[in-house]
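Below is one structure, written out as structure tokens, with a few remarks after it.
Note that one protein chain is taken out, while the other chains of the complex remain in position.
In this document, chain identifiers A and B correspond to the written order of the chains, with residue numbering beginning at 1 in each.
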Amino acid sequence: MRGIIKIAVLVVIISMVMFIVVACAPKAPEATTTEEATTTEEAAVTTEEKPAEVVTLRLMMFPDNPPDEEMYKKMIDEYMAANPNIKIQMENVPWNTFQEKLKPQVIAGNPPDIARISSQWGTEYAEMGELADLSEFIDTGFVDQFQEGRWVTCLYQDKPFGVPETSIAIAMWYNKNLVDKAGVTLPKSVDDAWTWEEFYEAAKTVQSKGGAEYGFAIYKSFFPYLAWIYSGDGALLKDDLKTPAINDPNSVDAIKFLTDMHVSGVAPVSVAASGDADAAQKIFQAGKVGFYMSGVWLLATFNDAIKDFEFAATYLPHKEGEDPATNASGENLIVFEKSKYKKEAFEFIKWFTNKENSDKHLGAASLLSPRVDTNPAYEVRPDVLKVFAEQAAVLKIHWALETHVPAFPKLIAPLMDNMTLALTGKLNAQSAADNIADEVNTVMSE
Amino acid sequence: MNFVIAKKPANWKTKNAYIMISPGMLLLFVFLVVPCIYALYISFTEFKSGAFVFVGLNNFKILLKNKIFWVSLLNTFYYTIGVIIPSIVISLFIAMGLNRKGGYAATLRTIYFLPVAISEAIAAVIWQSVLNPDVGIANYILQLLHFPKIGWYADFNWAMPTLIMVSLWKNVGYYMIIFLAGLQTIPQEYYEAASIDGANWWQSFRNITIPLLRPSLFFVYITSIIFSFRIFTWIYVMTQGGPGYSTMVTVYYIYREGFQRSHFGLASAISTILLLILLVLIIFQMRQFRLFKTEEEFR
Partner (left out) sequence: MRTRKINLIIIYALLTIGAVIILIPLIWMVSTALKTEAEIGAWPPTLIPRNPIWTNFAAGWKTQPFTRMLINTFIYCIGAVIIGGFFMALTGYVFAKFKFRGSNFMFIVAVATMMIPTQVIIIPMFLMMKNLNLLNTFFGIILPEVVNGFGIFLMRQFFLTVPDDIIEAARLDGCSEIRIFFKIILPVSRPAITTLIIFIVLYRWNDLIWPLINTTSNNMYTLPVGIASFQGVQYGIVWNNLMAVSTLVVIPLIILYLIFQKYLIRGIVLTQLK
């Protein structure tokens, strides 16, 4: 008997120890993003008038590039120094695992206070009822500071849940050495942009005369794919934001043209078929691509990594007779409903995105601004950023709206699957578009 | 090897057994079995507008009509068979070849083990670069040797074989060690006796090595099935289920529907079906191996 008692006691003790350790286990103790504790007492103006209640805000973010991360840390430290009763815990989560971390947290009722998200992710959480309604904190005139195309991505049923922080846009990077060697002339402004046919010719020339292996490559993502479709006056959804427009003639034409460019060898089929989203970027960096349609966020990377040739940016082509187009969205700072400090969260966001801080931040990080009065002092390649900013300005509200319907994350997979099948020539454009349309209908009726 | 329960003297105290086994089984139950039961429960719901709503058999009905789901089951089958057989055969032959003394053999053994020490995620990223159809070194070397470029994971026909290939690269060293251990239990005298009797290499292999390696073979077999689920990381990094749906396996489909599209109920339903299939297979395997038990002894 003694043996059994001993065992039982052992088991109970172990369980109790585990339980106690569990109950008292440390959770997220670090308060600052830098290792040294900031104890500097600046006599700076505090925006908080309340007495010493310590407010802890959990901020989950992903950086666009290393300077972006630097600036985040700096500005958070600055804010905390100026507001001693506010502690901001910044968690840096890589972009490609961000939703994997955020969604379970939200579902389990444990979201952060603030999240810096890709704008597409927001409305889904809003539809779940998880995002705060910030209308009570917003003064009149606040909204006017931001471009409409960016502000609408922070609304759900006309109620704001966040503030636009950055803008990103798609334009056409190019390899100056190859393009010059081919003798191709580039458009001088957005309105001067090529038509599709002119661009096709230019890309072919860069291949034949410039010696590029591929005249053109497009970043494998819904972002530029939709931008291309917009440039042909196509769209994913119709104006009611429910019915598919992807299988309408304009959209299908756009897909067909893009397919032709791939199947003919001007653009790499291997990129369209690859599961590596960076495949096209790698080939561009290797100096084998003439024109690369991708986003402004690559600037910092290209600056570091491309030394063998000169790179620059120019404007996107569009279908003859149609308007120039782009796909522009950006990052938003959103506040969660379950946050205990919504007001403080919004105050921080307001400070973070005000003109002075925004210009400073985005200037250092080479990112575009969603503000109307934008004027960041770009340290790196202002010529490139100018092109992207001009391209972003042609954004039509419908494009911003349709990529931010709450169901949008669910539509990405069928869109990408079928675009891959179309671009590699395995499925004709109309059938691929019909497949996507079917999925749209299914998802919309859920 | 006796897979099921060995015979035991009948007078051992069973109460002790229950007590001693309870913490371990409890941990197993709570952290592995309960989530599965929970997943089963979720398969009868769907996640709509922030809450789990009961939908009965709806998810299963959707799956029945879902082409991608059936394709994923086929692909899983294709991959599993495609990886297990070479896994066992190749690592067995490597183990037999390196089952020698000497520094060179030891060095080779260590080299074959190196991929095991690297995490799947890093290995996948490395191979993704190496096998990049346009700028990767694999095709560069092929070009230098005047061979045509291969599409690797970006080619509809090559994608699955590529996945099998990289899985083999990653795991062969692991299985090799298990086989090495097994080979060392076979007394040299058996082989010597056999060769005196005039048996050639193949006969020795078939009648001595294979039967006495049965425990190792079984172990490697089970391990390779478990490892075949780790395919997820490779697919996540290199193909995302594509090109087309050629590498869409069920485990990845669960992730895509659940995490990327928030169809948690549907994803759980797929998981439930997958688990049922696995359960049936396990029971089937166990019957198979029980049959072989009596052929154990050779002499």
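By our rule, contacts are C-beta pairs under 8 Å (C-beta built on N, C-alpha and C of every residue); 3 or more make two chains touch, one makes a residue touch a chain.
In this text, all values refer to a predicted model and were calculated from it rather than measured experimentally.
Enquirer: Which of the displayed chains are touched by the chain that has been omitted?
Expert: Spelled out, the missing chain touches these shown chains: A, B.
Enquirer: Of B:I164, B:M238, B:V251 or B:L266, which residue touches the hidden chain?
Expert: For the chain that is not drawn, the touching residue is B:V251.
Enquirer: Taking the entire complex into account, which one of B:A51, B:L64, B:V89 or B:A121 touches the absent chain?
Expert: If we include the chain that is not displayed, B:A121 is the one touching it.
Enquirer: Kindly note down the residues of subunit B that lie in touch with the hidden chain.
Expert: The list for subunit B reads 1-2, 4-6, 8-10, 12-14, 16-18, 20-21, 23-25, 27-28, 31-36, 38-39, 42, 94, 96-98, 104, 108-123, 125-127, 129-130, 135-137, 140, 169, 173, 177-178, 180-182, 184-185, 191, 195, 201, 204-205, 215-216, 219, 222-223, 225-226, 229, 232-233, 251, 254-255, 258, 264, 267-268, 271, 274-275, 278-279, 282, 286.
Enquirer: What subunit A residues would touch the chain not displayed?
Expert: 2-4, 6-7, 10, 18, 21-23, 25-30, 35, 58, 62-66, 89-97, 100-101, 104-105, 107-110, 112, 277-278, 281-282, 285-288, 297-298, 300-301, 304-308
Note that in this section only the chains that are shown with their structure count from here on.
Enquirer: Please compute the C-alpha centroid of subunit A, do the same for subunit B, then give the distance between them in whole Å.
Expert: Comparing mean C-alpha positions, subunit B is 36 Å from subunit A.
Enquirer: Name, in rising order, each residue of subunit B that touches subunit A in their complex.
Expert: 15-16, 19-20, 22-23, 46-50, 128-129, 132-135, 151, 153-156, 235, 237-245, 247, 256, 259-263
Enquirer: Which positions of subunit A touch subunit B when the two form their complex?
Expert: Those in contact with subunit B are residues 3-4, 7-8, 11, 14-15, 99-100, 103, 107, 124, 127-130, 213, 268, 270-271, 273-276, 279, 282-283, 286, 288, 409-410, 412-413, 417, 420-421, 424, 426, 446.
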